[in-house]
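For this depiction, one protein chain was excluded, whereas all remaining protein chains were kept in their positions.
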Amino acid sequence: MRIPGSMLFSSRYRLLQKRLHPITKEWGLTFYVLRHSTLAVVGGLIALAFIFIALFGAMLAPYNPISANIQDRFQPPSASHPLGTDTMGRDVMSRMLAGAQHSIKAGLIVLAIAVPLGVLLGGIAGLFGGWIDEVIMRVTDMFLAFPSLVLAMAFSAALGPSLFNAMIALSIVWWPMYARLVRGQALAVRETSYVEAARSRGASNWHIMFKHILPNCLSPILVTLTLDMGWVITAAASLSFLGFGAQPPIPEWGRMVSDGRIYMLRAWWMSVFPGLGIVLVVLGFNLLGDGIRDSLDPKLRRLTEVTWKPEKTSSSSTD
Amino acid sequence: METREDLLVVDRLKTQFFTYGGVVEALDEVSFEIRLGEIFGLVGESGCGKSVTATSILGLVAKPGKIVSGRVLLDGENLVEKSEQEMNRVRGSRIAMIFQDPTSSLNPLFRIGYQVAEPYIYHQRRPKRQALKDATEILAKTGLPDAVEKSRNYPHELSGGMRQRAMIAMSLTCEPDLLIADEPTTNLDVTIGRQILDLVKDLQREFGASVLWITHDMAVVAQMCDRVGVMYAGTIVEKTDVRTLFRNAKHPYTERLLRAIPSAVKSADKLEEIPGSVPQLIHPPTGCRFHPRCDHVMEICSRVKPVELEVEPGHMVACHLFGGEKEAT
Amino acid sequence: MTTALFECRNLTKFFPIKNLFRETGRVHAVEDVNLTIPEGGTVGLVGESGCGKTTLARTILLLIEPTSGQVIFRGEDMASRSKRDLRQFRRETAIVFQDPYSSLDPRMLIADVVGEPLVIHKVAFGEDRDDVVLSLLERVGLKADHMYRYPHEFSGGQRQRLAIARALAADPKFILLDEATSALDVSVQAKILNMLNGLKADLRLTYMFISHDLNVVRHLSDHIGVMYLGRMVEYGTREQVFDTPTHPYTRGLLAAAPSLDPNDRDRPREVVLQGEVPSAVEPPSGCRFHPRCPNRKPECDRVRPELVDIGDGHLVACLPG
Partner (left out) sequence: MRLSTYILRRVAMLIPVLLGVLVIIFVIAYVIPADPARAWAGPRARAEQVQVLEERYHLNDPIYTQIWIYLKNVVLHFDLGVSPTTGRPVRDDLKAFFPATFELAMCAFFLAIALGIPLGVVSALRRNRPTDHFSRVIALTGVSTPLFWSALLLQFLFYYKLGWLPAMGRSTIDITRYTGFVLIDSVLNWNWTAFGDAAIHMILPAATLAFYSMGYLVRITRGSMLEVLEAEYVITAKAKGLPRKIVIYRHALKNAIIPPLTVLGVEFGWLLGGTVLLETIFAWPGMGRYAAGSIVMVDLPAVVGYTLVVAMIMLLSNLVVDILYSVIDPRIRVGGKRR
């Protein structure tokens, strides 16, 4: 009955290749669907451009984004200053290029804290149920009872206004969403017969958590994550706008809008362009997130799979 | 067999679904006729096009789908050519439908009585109060206990059997000429399902309606239907009266299918198997759609689509075993 | 005679209905069921929804804790065991479910799906595990190149084969088939039933087969239990139950199932069951079937009938008279 492994696969490499193949195929299909949605491609390009600017923006900036240059104050957009200059004569475009990193940092840090925390708590709540679930969910209810911006404001005021503290504050208000998401998914997965089959064979809670629940949470988390990137950037900018986030002279975009506010009549470009930047980036992540959601939608996948021929598919005759 | 008038004639009906992946040829020139006052059974395995036939008759084929050609004649009027508004006067009034799953087919947010009364209100323009009263009467007729009280309940407050009774009441409101029943007992328990079968039969006799009975269950066909069409992969392969079908099935598919059923009569250790599996309808097999799985496959089978032949009076079979090539081409 | 693999003694399962503060009622899902599953046999369980057959199945496998009663596996009471002591029991029992779509994790490769019990029981890992999976796939009529695919690429019948392959991993002695063929088309069902019969003979398995389809149960089982509202009303060999059904419910159930012979339609049916199954929260007193019983006696709503041997191990719970 047993066939020795060496006879089947000539090497470990081939085994690995065989196992990875269907996984890459799945992602290939996802990417294929994604690529065929114009909006998702646009969103993806914006997101990529934004990440690029965040990484290299400071080097690309033609002027020093921090130091003042009084004789060039309030220059309207021109060839030498495409987006104009601000009250201290600093080039708005350079400041925006240099400031992109703060927005993306905010997004990454917040999600890096909030997602694992939410996933862990939500997973535990959904898997164990009973009073553990009750306690965790009541705590998330409490956090969700505040408008997140207000709670984040209170947190960052308590911690002292700085961009880093604003991020901590946002993480504290962001995790409950993920806890809810994962718990809902965990409850659904827990009811499926594949989990019952695993339990009937003696699978432990941890086995079910890591082999069944978390993998099934992956796609909804991925979608929410992408959409949330935009939300977090807006929220961080809002905090900065109110004076709770980035402090001068850091060229954070929300802060720049706030700084330009009182000069709207004299130099509208000071507020308009950084704000436009935020809109564009958030739009990009929203489009990308919607695209990913669609590409993971089983209905659409089934329809597309037929036209997608990554390799010859062998047909099977048994049923 | 006496000649009776045909109520509904489905003539070379071809319905296709235009998806991203290609054209799904769901129905390929399906023809049958339902006579006045008879129960015509359409039997086949899942995906063979039974339900698409029903929705095609009612003009309710879902979005990427379209009736490409063919006619559906109700008393000589072609339903395919009718406008949406004209069809609305046919639906629920002259042709009514009972669906498989009464749970999802009843609107969860409306009371049973109101849902049953709707055809009265919109087809017969009865005042709402009167319609609701009439609805409880017809509900009582379907054997729903405490119909007056139950008509004020929401669907989730009734059992599956009661919901199906409500669906039946709803379909009978306007005394339709044709009742389409799409597997109405599949989701019900054995004893409840039997009650529903008996009920439909009684009501059919009382109302004198014709019934198109769609099912996958050969036993239900044996007990319910007068004539039967056997469907396979979007085509009708055999069509005859029910006794002939069970005594003398001719098409290789029908024959094998009947022997695959574990039956009370013969207790064989091994059941008959049909090799292979039901084909995809995006690129269905050429010629006879059953040929890749058929024991008697001949050279012609993969080339030419077999036409229906009358092998004995009233017994139509679409198979090359029974007819020469000349008729087919 | 063969020895008993499983024995249930007075097995009872009530589900409490709670509101925020206290228990307001109980669902009498399974009550006082005694059942013996002989080694190498197939016991069929029939009954309509709400009769407790699925609860009984899950209680036997200790997926839910019985309210009272014993589950005896190879002579030892398992219901009182701790989770850790159940490892061997879990290895030797398996379950196959009705719905071929929700029974396979869509995010797992087939190799991982079928090999899961091997990993849980630390029987085989890596390449060894894949070798076992391969032989299992061949056993159920699938091919080696099916191993590295996702469940959504398979048809309903193939998925059911995969679920059976997974059940066979880690060499179980007992497989519980919970409506395992109910979602399948007739022609596919025939293949799966034939395969199950073959596997049983080859691997000396014991089955418990739950279904509402009487013909399928009859085809597969050698002993059959009929349940109604949480209680066993009749038990016997296939011939006893199908050829000489004795409990009025069994007779009604058999009569209600449509027959394949068109000539039967004109014959009056022996028993016609009216009404619906009552709620299991407040089940009828005495004999649970008495409100629907065509030949009930005055004492039926007071006296609870016990299962009585009416000859050759044919057990019926109906008051004599």
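Which chain is which? They are A, B and C, in the order written, and residues in each are numbered from 1.
By definition in this document, a contact is a pair of C-beta atoms (placed from the backbone, for glycine too) under 8 Å apart; a residue touches a chain by one contact, two chains touch by 3 or more.
What you see is a predicted model; the values in this text were computed from it and never measured.
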Considering the complete complex, of A:Leu60, A:Ala112 or A:Val279, the missing chain is touched by A:Val279
The one of A:Tyr32, A:Phe74, A:Phe128 or A:Phe146 in touch with the missing chain is A:Phe146
Touching residue (missing chain; options B:Ser46, B:Ser69, B:Ser104 or B:Gln130): B:Ser104
Considering the whole complex, which of A:Leu20, A:Leu45, A:Leu60 or A:Met264 touches the chain not shown? A:Met264
For chain A, which residues reach the chain that was dropped from this view? 138-139, 141-151, 153-155, 157-160, 184, 187, 230, 234, 237-238, 241-244, 254, 257-258, 261, 264-265, 268, 271-272, 275, 278-279, 282-283, 286-287
Please output the residues of chain B touching the missing chain, sorted low to high. 58, 60, 62, 84, 87-93, 96-97, 99, 101, 104-110, 118-119, 122-123, 154, 156-157, 167, 170
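Keep in mind that, in the parts below, only the chains that are shown with their structure count from here on.
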List the centre-to-centre spacing of chain A and chain B in whole Å, with centres computed as mean CA coordinates. 50
Pull out every residue in chain A that's touching 2 or more other chains. 318-319
In chain C, what residues contact two or more other chains? 155, 157, 188, 191
In the complex, chain C residues that touch chain A: 61, 63, 86-87, 90-91, 93-99, 102-109, 111-113, 116-117, 120-121, 127-128, 130-132, 134-135, 141-150, 152, 155, 157-158, 161, 163, 166-167, 170, 188, 191
In the complex formed with chain B, which residues of chain C make contact? 48-49, 155, 157, 185-191, 193-194, 197, 212, 214-216, 218-220, 242, 252-253, 256-265, 272-274, 276-277
Report the residues of chain A in contact with chain C in the complex, numbered from low to high. 1-5, 8-9, 12, 15, 18-19, 21-23, 26, 192-194, 196-204, 207, 211-212, 215-216, 218, 298, 314, 316, 318-319
